[in-house]
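Coming up: chain A.
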Amino acid sequence: MIRPLEHILIPLGLLAVGGLLGWSFFLAVTGDAGERLAPIALARVPDSGVSNPVTSVLLNFRAYDTLLEFAVLLAALLGIWSLGSSGTGFQPAASVLDGMVAGFVPLLILSAGYMLWVGAYAPGGAFQAGALLGSAGVMLALAGHRNAGLPSEGRLRILVGLGVFVCALTGLLLMLFGDGFLTYPAGFAKWLILTIETAATLAIGATLAAAYLGGRPAAHPTTGETA
Partner candidate 1 sequence: MIDALPLAVTLPLIGAFAVTVSPLHARGLGLMAAVLTVASALSVTATVWSDGVLRADLGGWGVPLGIALEADGLSAAFLAMANTVALAVSVYAGGYFKQESARHFWPLWLLLWSALNGLFLAADLFNLYVTLELLGLSAAALGAITGTREAVAANLRYLLVGLLGSMSYLLGVSLVYAAYGVLDIGLVAEAIEPGPIAWTAMTLMIGGLILKAALFPMHFWLPPAHANAPAPVSAALSALVVKAAFYLALRLWLDVFAPVLNEAAANLLGILGAAAVVWGSWRALRAERLKLLAAYSTVAQMGYLFIAFPLLAATPPGLARDNLLAAVVLLALTHGFAKAGFFLAAGMVQKTAGHDRIDDLGGAAQALPAATFAIGLAGVALIGLPPSGTFLAKWVMLEQAMILGLWWWLVVMMVGTLLAAAYIFRVLSRAFNREPTPYRFVNDARTELPALLLGLIATFGLGIAAQPLWVLLEQGAFG
Partner candidate 2 sequence: MSFDAWLPAAIVLSSMIPGMLIFLLREESHRLRTLLNMTGALVKLGLVIWMIGGVYDGHLYEARWTLAPGLDLVLSADALSVLFVALSTLLWLVTTVYAIGYLEHSPNRSRFFGFFSICVSATVGIALSGNLLTFVIFYEILTLATYPLVAHRGTPDAAHGAKVYLAYTMGGGALLLVGAIWLQALVGPVEFTQGGILSVSPEELRVELILIFFVLLAGLGVKAALVPLHGWLPQAMVAPAPVSALLHAVAVVKAGAFGIVRVVYDVYGVEFAYANGLLLALGILASVTIIYGSLMALTQDSLKKRLAYSTVSQVSYIALGASIFGPIATIGGVVHLVHQGLMKITLFFCAGNYAETLGVHKVSEMDGVGRRMPWTSLAFTVGALGMIGVPPVAGFVSKWYLGLGAADAGSNWVIAVLVASSLLNAAYFLPILHRAWFRPAPKQWPQEHRHPGRFEIAGALLWPPVITAALALSAGLFAAAPFTPLEWATLIAEREYGR
């Protein structure tokens, strides 16, 4: 059976959109946009405190975007938490997997630390490092750890908000006592970026792992949490 919407209208519409998009994109790429922001950004990288251009943009030139991005992560996790607790978790894994996890997780954590550090001058940075941490959490969850290796709820709450908090606080302090919001003073940029990145790595890792659990961490005897 032919459903007119699905079989005719949508494909036609998509074709039209595609044509328009393709044409515009062609004109945009072949037009006189020049090198866009690349030369300006690359020229300022040496002043940014880090030598990886992407990290400079993310945590210096456009650090405000990144602050809001941390907030997006937090919002998603809080939304997940508001829908209930994580439930029973996964079945304990077979011992083979368990052994593999035991070796793999520390490796992931180590490489996260490494990734965070090299992000200043080579590919890597807080997001990739955070993702590795998060993967470690996922592994633990798959291996049957009820809380994916995450700390108690109280500490977890601090951890997941750390990215937003440290970045916003840094910004505000720089505004109150320095040159402006998220305007790093010369010479401090590297360390401030590293501080924010460290906090962000922890937050991203904890958030992603907690998101994988799909609910608030299971009840902890001391918090008296209810579903």
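The candidate set was assembled so that all candidates are chains of the complex that A comes from, given by their letters.
Just a few scattered comments:
We adopt the following convention: a contact is a pair of C-beta atoms (placed from the backbone, for glycine too) under 8 Å apart; a residue touches a chain by one contact, two chains touch by 3 or more; residues count from 1.
Keep in mind it's a predicted model, so treat the numbers as computed, not measured.
Of 1 or 2, just one candidate touches chain A in this complex, namely 1. Of all the residues in chain A, the ones that touch candidate 1 in their complex are 20-21, 23-25, 27-29, 31, 33-37, 40-41, 44, 60-65, 67-69, 71-72, 74-76, 78-79, 81-84, 157-158, 160-161, 164-165, 168-169, 171-172, 175-176, 179-184, 226.
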